[in-house]
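Chains shown are a subset, placed as in the full complex.
Order as written gives the chain letters A, B and C; numbering starts at 1 within each chain.
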Amino acid sequence: MDALSTSIIDLRDVVAVYNGYPALAGASLSVEKGEIVLFQGPNGAGKSTLLRLCAGLLPVERGTAFVLGCNVQDERERIRSRVGLLGHNNGLYADLSIADNISFWASMVGASQIEIDAAMSRMGIDGSLASRSVGNLSAGQKRRCALACLIVRRAELWLLDEPHAGLDAKGRDEIDAILREASQLGATIVVASHEIERAQHLATRNVAVVAGRVQERS
Amino acid sequence: MSTSPNIARVARVVAAKDLRIEMRSHIVVQQVLPFAGLVMVMFAFALDNDDVLQRVAGGLVWLATLFSLFIVVQRSYAIETSDGALDALRVAGVDSQGIFLGKSAALFVQLITLELLLFVLAVVLYQVQLSLAGLVLLVTCVLCATAGLAFVGTLYGGLTAGAHGRETLLPLLLLPVVAPVVLSATRATESAFLSGGAVLADGWPWVGVLAVFAALFGIGGLLSFGALIEE
Amino acid sequence: MNSTAVRSVGTPSTRLFGLLAIACMTWVVVGGLFFTPADLNQGESVRIMYVHVPTAWVAYLAFIVTGVASAMFMFGKKHSLGFDRVAGASAEVGLMFMAITLISGSLWGRLTWGTFWEWDPRLTTTAFLFVTYLGYMAVRGLGGSPQQRARRSAVVAMLAVLEIPLVHFSVVMWRSLHQRASVLSTDGDIKMDGLMLTTLFVGVIGFTCTFAWLVSHRQRVMAMRDILLATQLDSALNERIAEGSQS
């Protein structure tokens, strides 16, 4: 890790642009290891953009962005395997079953069958559900599958874009418990959510994102 | 924390995934194959002149393969982009060379299956005579040409997959690149079939061209695929 | 730079190229139309050659420049967008020259072969090359960030340039109607009237200068548009920030 900064995420005046539109207009943020940070803010503020940028999916137009001690602009290949992102999309293969999707990711990162089973049972996916095609599932079931894939990936930095969306009450509690546990094991977690009451219980720090900039809070 | 898997392993996992999706959905076997057969028959019908047909028999197989290639490549990337799976792979730091090789391998297997059946059809329809030496030539030609098609398809498919909603660009990009492959493969196949007074030995230089093409695009793809699927 | 300032895209080097181009082209026009003799077989129509052949070669040159600039972009340490601009500008100009080749060739074909177009390997591969670069331009127009656009189009350019040998050697690979490589042939004996040859070479130099002149202008225009975009981004940023302080 870079000696310059021990923060997991360190953004300084970051500008990110989509076809000339400044989705991020000088965002600065630093997140330390083990924190659970909540992004909140109005629609179109730039929460998803911030998360995608930290995941290395977006180019940095101006400013500097360090994630896990590496510059997201130049050294992305070094950080990637250590970052897990759950975006608005689920990133699943609709023609495969839940079990196939999860074991695809497991063989990517070399996770064992035990870890697969653990992830599935954590997300409440039982045997008969696991063998069904993802394309045939309800919205919440898909989201659960995406979360199980993410758990199997064992990232150091979890970036979650509205993880509660689509989950039922039980699923929401489950994912909260999983995130707390992961953070206790040393993972750093950033959550963007509009369900402020729920997410606030989870988060150790609140960050307001407004019009492409970060405004710290309590 | 997580171990970085090597290229070969990623390639194997990705290829296995693509082939398993094909096993589940049967797109190539149930939809692309009949389409390709139909293209062949239709052209044979349009050129319902015996001389011409005899001469172009081999070419028709390649023509049908060409048009099927567009469909298969598009499908291969529709899987990845419809729910953002490609993004997930990129974020997870999955080796892009591994993805390239894996997707190429899956494409190769699907195309080879297709061609095999088309050639059987062609042999039956046009009653081509095939000597042993001709068979060797034909098999080498098919392997080289298909490898080239699979590499180009994976490369340009990746290029258009990055730009959302612009899959219609794929045929335009692929056609001029792939057309020489199809022409060379046609010449080699004609030599193998000895059709229209072709000589067997004339086929091998064309196979050489195909091999060079496959090598070029294989290497080009390995080197540049990562840059293409980056945002 | 204030908003009323006018920036010229001309520089001493563009002016030099421009002057050279004008001088050479004057020679080609005067020499090509009046002083060079008509061909024994082709008659007066041979004069089309002074446009047809140089534009073809300069189009090759343009595409090679695109390929090289793309390679410099990709393999350079800084991934400088300057190379991408040169690549794009050169491809645009090359496409224009290739169009002139196609048009002048088909006019010439009308006079010598009696048809505008023949299904001949040289002609067909030339058409392929042309469409390949249309595809290249479409890839440039795909959108995305400038770096991403540059990376994508660089890959296409480096692969597309490999088609040039295919066009050049197509006459050998497939038996062709079209002129074999007579000027650039490897056996070295050139069978052409001295003045014709000189005029042709002056034409090549003239078109090359025109190419250089156009590309340097075009690339500077693109650079300025990037500057303009950057200033637009500044004002967009201010707007976006103001949006935040309102609420």
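The criterion applied here is as follows: contacts are C-beta pairs under 8 Å (C-beta built on N, C-alpha and C of every residue); 3 or more make two chains touch, one makes a residue touch a chain.
Remember, it's a predicted structure, so these values are computed and weren't measured experimentally.
Asker: In terms of the labels given, what is the subunit stoichiometry of the entire assembly described by this structure file?
Answerer: Across the full complex in this file, the copy numbers are A x2, B x2, C x1.
The working rule: only the chains that are shown with their structure count from here on.
Asker: Line, ring, star, complete or other: which one describes how these chains touch?
Answerer: complete
Asker: Counting contact pairs per chain pair, which pair wins?
Answerer: Summing C-beta contacts for every pairing gives the maximum at A-B.
Asker: Of all the chains shown, whose C-alpha centre falls nearest the centre of every protein C-alpha atom combined?
Answerer: Looking at where each chain's C-alpha mean falls, the closest to the middle is B.
Asker: Taking the mean of the C-alpha atoms as each chain's centre, how many Å separate subunit B from subunit C?
Answerer: Distance between chain centres: 32 Å.
Asker: Once you find the CA centre of subunit A and the CA centre of subunit C, what distance in Å lies between them?
Answerer: The answer is 47 Å.
Asker: Can you list the subunit A residues in contact with two or more other chains?
Answerer: 58-59
Asker: Indicate the residues of subunit C shared as contacts by at least two other chains.
Answerer: Only 143-145, 148 qualify.
Asker: Any idea which subunit C residues touch subunit B in the complex?
Answerer: Contacts found on subunit C: 74, 125, 128-129, 131-132, 134-135, 138-139, 142-145, 148, 151-152, 154-156, 158-160, 162-163, 166.
Asker: Could you please specify the touching residues of subunit B with respect to subunit C in the complex?
Answerer: 155, 159, 162-163, 166, 169, 172-173, 175-177, 179-180, 216-217, 220, 224, 227-228, 230-231
Asker: Under the stated contact criterion, what part of subunit C meets subunit A in this complex?
Answerer: Residue positions touching the partner: 143-145, 147-148, 229, 232-233, 236-237, 240-241, 243-245, 247.
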